[in-house]
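Read the structure below first, then the notes.
Removed from the display is one protein chain of the complex; every other protein chain stays in position.
Coming up: chain A.
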Amino acid sequence: VCFMSFLQFCLNKNPFRRRSLPAQRKYMRSPLIPEMATQEVQLNETLAHLKTESETLKSKLEEERAKLHDVELHQVAEKVEGLGQFVMKTRRTLKGHGNKVLCMDWCKDKRRIVSSSQDGKVIVWDAFTTNKEHAVTMPCTWVMACAYAPSGCAVACGGLDNKCSVYPLSLDKNENLAAKKKSVAMHTNYLSACSFTNSDMQILTSSGDGTCALWDVESGQLLQSFHGHAADVLCLDLAPSETGNTFVSGGCDKKANVWDMRSGQCIQSFETHESDINSVRYYPSGDAFASGSDDATCRLYDLRADREVAIYSKESIIFGVSSVDFSLSGRLLFGGYNDYTINVWDVLKGTRVSILFGHENRVSTLRVSPDGTAFCTGSWDHTLRVFNVC
(Lines give C-alpha, C1' and ligand atoms only; values in the text may rest on other atoms or scores of the structure.)
Protein backbone atom coordinates (compact mmCIF):
# COMPACT_ATOMS: atom_id res chain seq x y z
CA VAL A 1 0.00 0.00 0.00
CA CYS A 2 2.85 2.25 0.90
CA PHE A 3 4.53 1.64 -2.43
CA MET A 4 1.31 2.25 -4.34
CA SER A 5 0.80 5.50 -2.52
CA PHE A 6 4.34 6.51 -3.33
CA LEU A 7 3.71 5.62 -6.94
CA GLN A 8 0.59 7.74 -6.98
CA PHE A 9 2.44 10.62 -5.46
CA CYS A 10 5.19 10.44 -8.05
CA LEU A 11 2.78 10.37 -10.94
CA ASN A 12 0.72 13.31 -9.76
CA LYS A 13 1.94 16.82 -9.65
CA ASN A 14 3.42 17.68 -6.32
CA PRO A 15 1.05 19.58 -4.03
CA PHE A 16 3.81 20.99 -1.88
CA ARG A 17 5.31 23.14 -4.56
CA ARG A 18 6.07 26.46 -3.01
CA ARG A 19 4.52 29.38 -4.77
CA SER A 20 7.71 31.37 -4.87
CA LEU A 21 7.04 32.42 -8.43
CA PRO A 22 4.01 34.33 -9.59
CA ALA A 23 1.32 31.86 -10.51
CA GLN A 24 1.70 31.17 -14.20
CA ARG A 25 -1.98 30.91 -14.76
CA LYS A 26 -2.74 29.20 -18.02
CA TYR A 27 -5.26 30.71 -20.39
CA MET A 28 -5.70 30.41 -24.11
CA ARG A 29 -6.65 33.29 -26.24
CA SER A 30 -6.48 32.95 -29.98
CA PRO A 31 -6.11 36.31 -31.71
CA LEU A 32 -6.78 34.67 -35.06
CA ILE A 33 -10.38 33.71 -34.44
CA PRO A 34 -13.00 36.37 -33.79
CA GLU A 35 -14.48 36.42 -30.34
CA MET A 36 -17.71 34.58 -29.87
CA ALA A 37 -20.89 36.30 -28.78
CA THR A 38 -20.64 37.77 -25.31
CA GLN A 39 -24.08 36.77 -24.08
CA GLU A 40 -23.29 34.40 -21.23
CA VAL A 41 -26.16 31.99 -21.80
CA GLN A 42 -25.40 31.78 -25.49
CA LEU A 43 -21.76 31.21 -24.65
CA ASN A 44 -22.48 28.34 -22.30
CA GLU A 45 -24.78 26.67 -24.80
CA THR A 46 -22.27 27.04 -27.56
CA LEU A 47 -19.55 25.72 -25.28
CA ALA A 48 -21.54 22.64 -24.36
CA HIS A 49 -22.42 22.02 -27.99
CA LEU A 50 -18.82 22.39 -29.06
CA LYS A 51 -17.61 20.07 -26.33
CA THR A 52 -19.97 17.31 -27.39
CA GLU A 53 -19.03 17.75 -31.01
CA SER A 54 -15.36 17.59 -30.11
CA GLU A 55 -15.83 14.42 -28.05
CA THR A 56 -17.84 12.71 -30.78
CA LEU A 57 -15.28 13.49 -33.43
CA LYS A 58 -12.47 12.29 -31.18
CA SER A 59 -14.10 8.88 -30.67
CA LYS A 60 -14.80 8.56 -34.37
CA LEU A 61 -11.16 9.32 -35.04
CA GLU A 62 -10.02 6.63 -32.61
CA GLU A 63 -12.31 4.13 -34.37
CA GLU A 64 -10.84 4.99 -37.75
CA ARG A 65 -7.29 4.70 -36.43
CA ALA A 66 -7.99 1.31 -34.90
CA LYS A 67 -9.26 -0.13 -38.19
CA LEU A 68 -5.82 -0.29 -39.78
CA HIS A 69 -3.95 -1.47 -36.71
CA ASP A 70 -3.31 -5.07 -37.68
CA VAL A 71 -0.17 -5.84 -35.69
CA GLU A 72 1.86 -4.66 -32.69
CA LEU A 73 5.44 -3.44 -32.97
CA HIS A 74 6.92 -6.09 -30.69
CA GLN A 75 5.25 -8.78 -32.81
CA VAL A 76 6.86 -7.45 -35.97
CA ALA A 77 10.13 -7.25 -34.02
CA GLU A 78 10.08 -10.87 -32.94
CA LYS A 79 12.34 -11.83 -35.80
CA VAL A 80 14.86 -9.17 -34.87
CA GLU A 81 17.85 -10.20 -32.84
CA GLY A 82 17.69 -9.09 -29.21
CA LEU A 83 20.18 -6.67 -27.77
CA GLY A 84 22.60 -7.76 -25.10
CA GLN A 85 23.15 -5.83 -21.91
CA PHE A 86 24.36 -2.34 -22.62
CA VAL A 87 26.98 -1.17 -20.19
CA MET A 88 27.51 2.55 -20.37
CA LYS A 89 29.82 4.89 -18.58
CA THR A 90 30.19 8.57 -17.97
CA ARG A 91 33.00 9.78 -20.21
CA ARG A 92 32.94 13.47 -19.34
CA THR A 93 31.52 15.42 -16.44
CA LEU A 94 31.05 19.13 -17.03
CA LYS A 95 31.09 21.15 -13.85
CA GLY A 96 30.60 24.88 -13.83
CA HIS A 97 26.96 25.66 -13.42
CA GLY A 98 26.04 26.92 -10.00
CA ASN A 99 22.49 25.71 -10.12
CA LYS A 100 20.10 23.26 -11.79
CA VAL A 101 20.96 22.58 -15.45
CA LEU A 102 17.73 22.85 -17.40
CA CYS A 103 18.59 22.45 -21.05
CA MET A 104 21.41 21.62 -23.45
CA ASP A 105 22.03 21.32 -27.17
CA TRP A 106 24.86 20.03 -29.35
CA CYS A 107 26.76 21.99 -31.95
CA LYS A 108 26.97 20.51 -35.45
CA ASP A 109 30.70 20.03 -34.90
CA LYS A 110 29.77 17.04 -32.70
CA ARG A 111 31.80 18.12 -29.69
CA ARG A 112 30.61 21.49 -28.50
CA ILE A 113 27.51 22.03 -26.46
CA VAL A 114 25.52 24.89 -24.99
CA SER A 115 23.78 24.53 -21.65
CA SER A 116 21.53 26.75 -19.55
CA SER A 117 20.57 26.74 -15.91
CA GLN A 118 18.19 28.03 -13.27
CA ASP A 119 20.46 30.86 -12.18
CA GLY A 120 20.43 32.43 -15.63
CA LYS A 121 23.82 31.23 -16.80
CA VAL A 122 24.30 29.99 -20.34
CA ILE A 123 27.62 28.24 -21.00
CA VAL A 124 29.19 27.03 -24.22
CA TRP A 125 31.58 24.12 -23.69
CA ASP A 126 33.92 22.06 -25.77
CA ALA A 127 32.60 18.88 -24.16
CA PHE A 128 35.51 16.89 -25.53
CA THR A 129 38.13 18.85 -23.57
CA THR A 130 35.56 19.98 -20.94
CA ASN A 131 36.76 23.55 -21.44
CA LYS A 132 34.29 26.39 -21.10
CA GLU A 133 34.49 28.61 -24.15
CA HIS A 134 31.80 31.21 -23.60
CA ALA A 135 29.52 32.20 -20.77
CA VAL A 136 26.71 34.69 -20.56
CA THR A 137 24.37 35.59 -17.73
CA MET A 138 20.79 36.14 -18.77
CA PRO A 139 18.76 38.86 -17.08
CA CYS A 140 16.26 36.23 -15.92
CA THR A 141 16.30 32.99 -13.99
CA TRP A 142 15.04 29.59 -15.17
CA VAL A 143 16.58 29.56 -18.62
CA MET A 144 14.64 26.54 -19.77
CA ALA A 145 15.51 26.66 -23.41
CA CYS A 146 18.76 26.89 -25.30
CA ALA A 147 19.84 25.95 -28.79
CA TYR A 148 22.97 26.01 -30.90
CA ALA A 149 22.78 27.65 -34.33
CA PRO A 150 23.52 25.34 -37.28
CA SER A 151 26.51 27.46 -38.26
CA GLY A 152 28.00 27.16 -34.78
CA CYS A 153 28.30 30.94 -34.65
CA ALA A 154 25.48 31.72 -32.26
CA VAL A 155 23.27 30.35 -29.52
CA ALA A 156 19.66 31.09 -28.63
CA CYS A 157 18.14 30.93 -25.17
CA GLY A 158 15.25 32.08 -23.04
CA GLY A 159 13.04 31.24 -20.10
CA LEU A 160 11.16 33.29 -17.53
CA ASP A 161 11.83 36.45 -19.51
CA ASN A 162 9.22 35.16 -22.02
CA LYS A 163 11.70 35.86 -24.78
CA CYS A 164 14.11 34.01 -26.98
CA SER A 165 17.36 35.88 -27.54
CA VAL A 166 20.20 35.13 -29.91
CA TYR A 167 23.81 35.67 -28.82
CA PRO A 168 26.42 35.68 -31.59
CA LEU A 169 29.47 33.87 -30.23
CA SER A 170 32.26 36.36 -30.13
CA LEU A 171 35.80 35.43 -31.09
CA ASP A 172 37.16 38.02 -28.72
CA LYS A 173 37.41 36.56 -25.22
CA ASN A 174 37.22 40.00 -23.68
CA GLU A 175 34.02 40.99 -25.34
CA ASN A 176 30.84 40.78 -23.34
CA LEU A 177 28.49 38.46 -25.18
CA ALA A 178 25.49 40.17 -23.69
CA ALA A 179 26.35 43.34 -25.58
CA LYS A 180 25.52 41.78 -28.94
CA LYS A 181 22.36 40.09 -27.71
CA LYS A 182 19.43 40.13 -30.07
CA SER A 183 15.86 39.71 -28.88
CA VAL A 184 13.98 37.61 -31.37
CA ALA A 185 10.89 35.97 -29.90
CA MET A 186 8.30 37.46 -27.59
CA HIS A 187 5.72 35.32 -25.86
CA THR A 188 3.23 36.17 -23.14
CA ASN A 189 4.51 33.47 -20.83
CA TYR A 190 7.72 31.53 -20.18
CA LEU A 191 9.77 30.11 -23.03
CA SER A 192 9.93 26.34 -22.69
CA ALA A 193 11.90 25.32 -25.79
CA CYS A 194 13.57 26.77 -28.84
CA SER A 195 15.25 25.43 -31.94
CA PHE A 196 16.84 26.89 -35.04
CA THR A 197 15.41 25.57 -38.29
CA ASN A 198 17.79 24.57 -41.06
CA SER A 199 19.65 27.85 -40.91
CA ASP A 200 20.62 30.58 -38.48
CA MET A 201 17.85 32.74 -39.85
CA GLN A 202 14.78 31.25 -38.26
CA ILE A 203 13.88 30.09 -34.79
CA LEU A 204 10.99 27.97 -33.63
CA THR A 205 9.79 28.49 -30.06
CA SER A 206 7.28 26.98 -27.66
CA SER A 207 5.87 28.70 -24.62
CA GLY A 208 3.88 28.47 -21.43
CA ASP A 209 1.34 30.70 -23.18
CA GLY A 210 0.11 27.64 -25.07
CA THR A 211 1.51 28.55 -28.47
CA CYS A 212 4.48 27.81 -30.68
CA ALA A 213 5.88 30.37 -33.05
CA LEU A 214 8.31 30.74 -35.95
CA TRP A 215 10.48 33.87 -35.98
CA ASP A 216 12.76 35.63 -38.41
CA VAL A 217 16.02 36.21 -36.57
CA GLU A 218 17.16 39.18 -38.62
CA SER A 219 14.06 41.30 -38.10
CA GLY A 220 12.55 39.67 -35.02
CA GLN A 221 9.35 39.37 -37.00
CA LEU A 222 6.78 36.70 -36.23
CA LEU A 223 6.49 34.53 -39.33
CA GLN A 224 3.87 32.08 -38.14
CA SER A 225 2.14 31.17 -34.92
CA PHE A 226 0.70 27.82 -33.98
CA HIS A 227 -2.44 27.61 -31.87
CA GLY A 228 -4.12 24.43 -30.75
CA HIS A 229 -2.65 23.38 -27.44
CA ALA A 230 -4.99 23.95 -24.51
CA ALA A 231 -2.19 24.42 -21.99
CA ASP A 232 1.52 25.18 -21.70
CA VAL A 233 3.60 23.82 -24.56
CA LEU A 234 6.71 22.24 -23.07
CA CYS A 235 8.76 20.89 -25.96
CA LEU A 236 9.20 20.75 -29.70
CA ASP A 237 11.26 19.03 -32.37
CA LEU A 238 11.75 19.70 -36.07
CA ALA A 239 11.07 16.92 -38.55
CA PRO A 240 14.03 15.54 -40.49
CA SER A 241 11.73 14.79 -43.39
CA GLU A 242 12.42 15.40 -47.04
CA THR A 243 10.19 18.38 -47.37
CA GLY A 244 11.27 19.70 -43.96
CA ASN A 245 8.10 21.56 -43.29
CA THR A 246 6.72 20.08 -40.12
CA PHE A 247 7.47 19.92 -36.43
CA VAL A 248 5.95 18.27 -33.38
CA SER A 249 5.16 19.84 -30.00
CA GLY A 250 4.10 18.40 -26.65
CA GLY A 251 2.25 20.11 -23.83
CA CYS A 252 0.60 20.09 -20.45
CA ASP A 253 -2.67 19.19 -22.17
CA LYS A 254 -1.18 15.69 -22.67
CA LYS A 255 -1.26 16.22 -26.42
CA ALA A 256 1.43 15.88 -29.01
CA ASN A 257 0.64 17.96 -32.10
CA VAL A 258 2.25 17.85 -35.52
CA TRP A 259 2.23 21.21 -37.32
CA ASP A 260 2.67 22.47 -40.85
CA MET A 261 5.18 25.31 -40.63
CA ARG A 262 3.84 27.03 -43.73
CA SER A 263 0.15 27.22 -42.91
CA GLY A 264 0.28 27.13 -39.10
CA GLN A 265 -2.22 24.30 -39.10
CA CYS A 266 -2.15 21.33 -36.78
CA ILE A 267 -2.07 18.39 -39.14
CA GLN A 268 -2.03 15.55 -36.63
CA SER A 269 -2.72 15.24 -32.95
CA PHE A 270 -2.14 12.45 -30.45
CA GLU A 271 -3.58 12.26 -26.98
CA THR A 272 -2.70 9.03 -25.22
CA HIS A 273 -0.41 10.19 -22.43
CA GLU A 274 -1.85 10.50 -18.96
CA SER A 275 0.09 13.56 -17.94
CA ASP A 276 2.24 16.44 -19.19
CA ILE A 277 4.47 15.68 -22.15
CA ASN A 278 7.94 16.96 -21.29
CA SER A 279 9.85 15.94 -24.38
CA VAL A 280 9.27 14.98 -28.02
CA ARG A 281 11.83 13.72 -30.50
CA TYR A 282 11.55 12.48 -34.05
CA TYR A 283 12.65 9.01 -35.06
CA PRO A 284 15.65 9.45 -37.44
CA SER A 285 13.61 8.63 -40.56
CA GLY A 286 11.02 11.24 -39.70
CA ASP A 287 8.19 8.71 -39.93
CA ALA A 288 7.55 8.67 -36.21
CA PHE A 289 8.33 10.47 -33.00
CA ALA A 290 8.83 9.53 -29.36
CA SER A 291 7.51 11.38 -26.35
CA GLY A 292 8.37 11.37 -22.64
CA SER A 293 5.85 12.29 -20.00
CA ASP A 294 5.23 12.80 -16.30
CA ASP A 295 3.16 9.61 -16.46
CA ALA A 296 6.49 7.73 -16.32
CA THR A 297 6.14 6.36 -19.85
CA CYS A 298 7.76 7.02 -23.20
CA ARG A 299 5.61 6.40 -26.25
CA LEU A 300 6.18 6.02 -29.96
CA TYR A 301 3.75 7.52 -32.45
CA ASP A 302 3.78 6.55 -36.14
CA LEU A 303 2.83 9.40 -38.43
CA ARG A 304 1.73 7.29 -41.40
CA ALA A 305 -0.36 4.91 -39.31
CA ASP A 306 -1.55 7.99 -37.40
CA ARG A 307 -1.47 6.30 -33.98
CA GLU A 308 0.55 5.37 -30.93
CA VAL A 309 2.46 2.18 -31.69
CA ALA A 310 4.50 1.48 -28.58
CA ILE A 311 4.65 2.29 -24.88
CA TYR A 312 7.95 2.07 -23.02
CA SER A 313 7.23 1.53 -19.35
CA LYS A 314 8.07 -0.69 -16.43
CA GLU A 315 6.39 -1.14 -13.07
CA SER A 316 9.53 -0.24 -11.20
CA ILE A 317 9.79 3.08 -13.08
CA ILE A 318 7.50 5.51 -11.35
CA PHE A 319 9.05 8.90 -11.94
CA GLY A 320 8.35 11.16 -14.88
CA VAL A 321 10.47 11.31 -18.02
CA SER A 322 11.99 14.71 -18.62
CA SER A 323 13.70 14.14 -21.97
CA VAL A 324 14.09 11.55 -24.72
CA ASP A 325 16.31 10.99 -27.74
CA PHE A 326 17.11 8.23 -30.23
CA SER A 327 20.44 6.68 -31.07
CA LEU A 328 21.53 7.21 -34.68
CA SER A 329 19.86 4.06 -36.03
CA GLY A 330 16.71 4.61 -34.03
CA ARG A 331 17.08 1.23 -32.36
CA LEU A 332 17.71 2.71 -28.91
CA LEU A 333 15.64 5.29 -27.08
CA PHE A 334 17.30 7.11 -24.19
CA GLY A 335 15.12 8.61 -21.48
CA GLY A 336 16.20 10.95 -18.71
CA TYR A 337 14.03 10.55 -15.62
CA ASN A 338 13.10 12.55 -12.54
CA ASP A 339 14.48 9.81 -10.28
CA TYR A 340 18.01 10.74 -11.39
CA THR A 341 18.37 7.77 -13.75
CA ILE A 342 18.59 7.18 -17.47
CA ASN A 343 16.71 4.24 -18.95
CA VAL A 344 17.70 2.83 -22.31
CA TRP A 345 14.93 1.16 -24.33
CA ASP A 346 14.96 -1.23 -27.27
CA VAL A 347 12.60 0.70 -29.54
CA LEU A 348 11.55 -2.34 -31.57
CA LYS A 349 11.06 -4.90 -28.82
CA GLY A 350 9.76 -2.49 -26.22
CA THR A 351 12.07 -3.73 -23.49
CA ARG A 352 14.48 -1.83 -21.32
CA VAL A 353 18.09 -2.75 -22.05
CA SER A 354 19.86 -0.68 -19.46
CA ILE A 355 19.48 1.64 -16.48
CA LEU A 356 22.21 4.18 -15.83
CA PHE A 357 23.00 5.84 -12.54
CA GLY A 358 25.35 8.73 -11.95
CA HIS A 359 23.42 11.90 -11.49
CA GLU A 360 22.56 13.02 -7.99
CA ASN A 361 19.35 14.79 -8.87
CA ARG A 362 16.80 14.90 -11.66
CA VAL A 363 17.95 14.45 -15.22
CA SER A 364 16.37 17.45 -16.91
CA THR A 365 17.71 17.24 -20.45
CA LEU A 366 19.20 14.61 -22.74
CA ARG A 367 20.50 14.77 -26.32
CA VAL A 368 22.38 12.35 -28.53
CA SER A 369 25.31 13.94 -30.35
CA PRO A 370 24.84 14.78 -34.07
CA ASP A 371 26.96 11.83 -35.21
CA GLY A 372 25.58 9.47 -32.58
CA THR A 373 28.92 8.83 -30.89
CA ALA A 374 27.66 9.73 -27.43
CA PHE A 375 24.81 11.35 -25.56
CA CYS A 376 24.85 14.17 -23.06
CA THR A 377 22.62 14.72 -20.05
CA GLY A 378 22.04 17.77 -17.90
CA SER A 379 20.81 17.52 -14.35
CA TRP A 380 19.52 19.43 -11.36
CA ASP A 381 22.75 18.33 -9.65
CA HIS A 382 24.42 21.21 -11.55
CA THR A 383 26.44 18.95 -13.85
CA LEU A 384 26.32 17.65 -17.40
CA ARG A 385 27.57 14.22 -18.30
CA VAL A 386 28.56 12.65 -21.59
CA PHE A 387 27.81 8.92 -21.69
CA ASN A 388 29.00 6.16 -23.89
CA VAL A 389 29.26 2.39 -24.10
CA CYS A 390 32.11 0.66 -22.38
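Following the convention adopted for this analysis, a residue touches a chain if its C-beta (ideal position, glycine included) is under 8 Å from a C-beta of that chain, and two chains touch if they have at least 3 such contacts; residues count from 1.
We take it that contacts and distances are computed from a predicted model.
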Protein name (UniProt record) of the chain left out of view, among "Regulator of G protein signaling 11", "MAK16 protein", "Creatine kinase S-type, mitochondrial" or "Palmitoyltransferase": "Regulator of G protein signaling 11"
Hidden partner chain, touching residue among A:Met104, A:Ile123, A:Leu169 or A:Ala256: A:Leu169
Option from A:Asp161, A:Asp200 or A:Asp295 whose C-beta touches the chain left out: A:Asp200
